[in-house]
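What you see is the complex with one protein chain gone and the rest in place.
Entry: subunit A
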Amino acid sequence: MRSVRMAAALMVLDAGLAGMVWAQEQAPREAQPCFACHGERGQGTTQGPMLAGLSTQYIEAQIDHFISGQRSNPLMTPMAQAYTDLQLRRPVATYFASQGKLPELHVRGQLQAGSAAERLYYQGDITRGIPACYSCHGPSAVGGGPFPRLAGQQADYVSAQLLAWQKGERKGDPGNMMAAIAKRLSAEDIQALGRYLAAIQ
């Protein structure tokens, strides 16, 4: 009984705290049009991927890629075209970059790989020339700078991006680095990696 009340009190406290953070980081007006597909805090919806915790640099670069045609998507391309102006784009990117919470951090060597996907993430596969995803996407896939956060990203979206690189439909990654790696992944790897990354919270 007591513990139930305690838990309830904690939940209230939690909600209160979250509310405070929310109030401090009011979404800029320019971000409103994104909510329908990406969610109010960039958490992602069935219409669009998670943006929370991607870096400002990465978000801005991707909008450029949609504008230049290096990436293409019937829902997102027109949105990007409306944000050619950096004045509009910067506050939106900064807002989404500041959302989301850090997952529990695991550095290389800390865990025994629990699955084939985790093994690829932390160790790569030398026989196929695949470097560890960790080398560029970091501990628990938090990302930074030009390297997107993958932790908690939608599984289907992750797999779709890797397939798009394999087919040459997504471009713009510096020095083709992600395309070169995606081409060495098997169809099973791609499914497994999507599920694995989505589950990192």
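Observations, loosely collected:
Everything that follows uses one rule, which is that a contact is a pair of C-beta atoms (placed from the backbone, for glycine too) under 8 Å apart; a residue touches a chain by one contact, two chains touch by 3 or more; residues count from 1.
Throughout what follows, contacts and distances are computed from a predicted model.
Chosen from "Amino acid ABC transporter permease", "Cytochrome C", "4Fe-4S binding protein" or "Protocatechuate 3,4-dioxygenase subunit alpha", the protein name that UniProt gives for the omitted chain reads "Cytochrome C".
The chain not shown here is touched by just one of A:Cys37, A:Ile67 or A:Cys136, and that residue is A:Cys136. Only one residue in the set A:Glu40, A:Asp64, A:Asp156 or A:Asp173 touches the chain that does not appear here, and it is A:Asp173. Those residues of subunit A that touch the chain absent from the view are 102, 105, 107-110, 112-113, 123-124, 126-127, 129, 131-132, 134-140, 142-147, 173-181.
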